[in-house]
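Yeah, one chain of the complex is gone here, protein chain that is, but the others are all in their spots.
We call the chains A and B, going by the order they appear; numbering starts again at 1 in every chain.
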Amino acid sequence: MPFLKNAWYVAAWSEEVEQAPNAQTIIGEHVVLFRDTGGHVIALGDTCPHRFAPLHMGKVMGDHIQCPYHGLRFDNRGRCVHNPFDKVTPAAATVPTYPVVERDRIVWIWMGDPRTANESLIPDFGWLGELDTYAYTALSKMEQSVDYELVLDNLMDLSHGQFLHPTTLGNEAFATGTTETTSTAREVRFNRWNPGGNAPKLFVVGGVAREGDKVDFWNDVRWDAPCSYYLQVGVTPVGQPREQGKFMHSAHLLTPVDANRLVYRYVLARNFAMDNRDITTGIEDLVRYAFTQEDEPVLKAVQQRMAGRDFWDLRPVILKTDKAAILVRRTLQKLMEDERATLTRA
Amino acid sequence: MPFLKNAWYVAAWSEEVEQAPNAQTIIGEHVVLFRDTGGHVIALGDTCPHRFAPLHMGKVMGDHIQCPYHGLRFDNRGRCVHNPFDKVTPAAATVPTYPVVERDRIVWIWMGDPRTANESLIPDFGWLGELDTYAYTALSKMEQSVDYELVLDNLMDLSHGQFLHPTTLGNEAFATGTTETTSTAREVRFNRWNPGGNAPKLFVVGGVAREGDKVDFWNDVRWDAPCSYYLQVGVTPVGQPREQGKFMHSAHLLTPVDANRLVYRYVLARNFAMDNRDITTGIEDLVRYAFTQEDEPVLKAVQQRMAGRDFWDLRPVILKTDKAAILVRRTLQKLMEDERATLTRA
Partner (left out) sequence: MPFLKNAWYVAAWSEEVEQAPNAQTIIGEHVVLFRDTGGHVIALGDTCPHRFAPLHMGKVMGDHIQCPYHGLRFDNRGRCVHNPFDKVTPAAATVPTYPVVERDRIVWIWMGDPRTANESLIPDFGWLGELDTYAYTALSKMEQSVDYELVLDNLMDLSHGQFLHPTTLGNEAFATGTTETTSTAREVRFNRWNPGGNAPKLFVVGGVAREGDKVDFWNDVRWDAPCSYYLQVGVTPVGQPREQGKFMHSAHLLTPVDANRLVYRYVLARNFAMDNRDITTGIEDLVRYAFTQEDEPVLKAVQQRMAGRDFWDLRPVILKTDKAAILVRRTLQKLMEDERATLTRA
């Protein structure tokens, strides 16, 4: 499957993982998460090596997880440490273990060779931990029957907002404005600047502008390989510097389940009207509607049209507005080729 | 997929196609239909060449259709004529266009090479347009999870009526009578003549005979490649010429969606008791019951039994009553082989 393995993926929001086992499928691998007696998140392969029962159907016993079927127990290094029917535990009875880092309310997991796990590659979502500075929407989680690369295409070309989200996230101002795109080996950024357009609905709901008000607005985007996405949206009175305006952070954290499905975790933060619960709810409703009623049906339809064929084999017409999305596809492709080359050599 | 491409298929009833986009899948190809400002039906490939979104999820703007995702617009020749984000529209941004003929309330579509579209091959259903002469059932449309060739087998051998439709379309008289079969390169016809049997239920519902009345009755059938079927059923008092009797036209217009599904369009016309709405409803109910409760379950079961294997590879036992059905299968096979040979040469 076309996934980068040596990379950090979002395994869960911190609040999802409790002592009881939590099952996730990430880039096709079955993973079970649980907290040990010290509160640390443990991530193990979710298939018992004896009779292939999912460990998450069993129980956590102290620092160990017990298979539901015959009671074998595994420790945080994936070793079988207890066989109820024998004093001996077979040395071959092991499950994979995955490096995990919990940071800023996100549980990150390294899906590749544990020896190469490099914490400095975890993208920065520090604002998610600044609980006194921001008001947050709920930490949301949606499952979508869509290939994650199609969602990245979508997120990296916000020009679709005018057509797919004309009354929610976008408006006709999206057809104008300027975009600057930059990239490095594992990151693509772009900044859009739209002067003098109608205020985006998000800021109308946010109480910052009224419907039809003219504003200057911006979208600053940062994608980190393989599928973490940061978006800052901001508005300022026409002609005023950004500092006079208001902005919102948002995180779009994609976790591919397999080639056809993903888990989409989303949160948005604002540093104004922080005690206004109605604004929070209004933003949550607006975004949920746009994602599930506008984006998802089209992306699922695109996936059906592609019918499992490779994106490039379908010879897509490339527009200028595709620049950042194409950069993301090529960056991912390059990283996967490099990874495959390393594996072949090893 | 085993379909004749250079052929006319029924894309829709005229009344199905309005200005708003209408999606059809025909022999595996995604097609969008809409009416331009002149009321002409346009048929285009339903997949945007940019990011593969279905055009039918977008909007018709005058004579053009606009992609739902990024707003590219296409004209009736399938060319991109508007890119909202650029003055230039890429020459490569085209979608296929299909020849369309609207005639006698049917929209016909040519699925092969547009240069070879030949209107003289459209089968004659002129009676469908004679609105003053006939009373019609509703123009009905059913989706069935069945290969269209199995439906043709069914329609070309009406002897099944006695067993599958003993109280609806058929009766025990179907085991007797005589059949004459003729064929040309793209057409198979057969005429059945059943003297002195019980009146078919259709004519009882039609008010022409009573249950158990003896009549002479006939079925005249014309199949045109690939999957248009005309049936005339008639009854006359025993020993009297046809002209003394009553008859009904019916059209069975099959449109294969893919190898496992089809759209079945059906209509029946009579030139007697024309103002009797109860008779029309009675016929509609009788036919719908026979198709959906009697034919479809057996045909779906046959398809499951065949499990994707080729009909001939399964070595079917051939009976005398299979003559017309086998002719249709062989005619289609011959046409497809000829077409493949032409494509290979080109």
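Everything that follows uses one rule, which is that a contact is a pair of C-beta atoms (placed from the backbone, for glycine too) under 8 Å apart; a residue touches a chain by one contact, two chains touch by 3 or more.
From a predicted model like this one, the values you see are computed outputs, not experimental measurements.
A.B. asks: Taking the entire complex into account, which one of A:C67, A:A209 or A:L262 touches the absent chain?
C.D. replies: Counting the whole complex, the residue in contact with the absent chain is A:C67.
A.B. asks: Which is it among B:A23, B:A138, B:A175 or B:M274 that touches the chain not included here?
C.D. replies: Touches the omitted chain: B:A175.
A.B. asks: Among B:A23, B:L121, B:A138 or B:L164, which residue is in contact with the omitted chain in the full complex?
C.D. replies: Going through B:A23, B:L121, B:A138 or B:L164 one by one, B:L164 is the residue touching the chain not shown.
A.B. asks: Out of A:A93, A:A259 or A:A273, which touches the unshown chain?
C.D. replies: A:A93
A.B. asks: Any idea which of B:M61, B:V238, B:L319 or B:A341 touches the chain not displayed?
C.D. replies: Here the residue in touch with the unshown chain is B:L319.
A.B. asks: Using the touch rule from the top, list residues of chain A that touch the missing partner.
C.D. replies: 30, 47, 49-54, 57-58, 66-71, 80, 83-86, 90, 92-93
A.B. asks: Quickly run down the residues of chain B that touch the omitted chain.
C.D. replies: Spelled out for chain B, the touching residues are 153, 157, 159-160, 162-164, 175, 297-298, 301-302, 305-306, 314, 316-321.
The definition used in the following text is that only the chains that are shown with their structure count from here on.
A.B. asks: Mind checking the centre-to-centre distance between chain A and chain B? Centres are C-alpha means, answer in whole Å.
C.D. replies: About 48 Å separates the centre of chain A from that of chain B.
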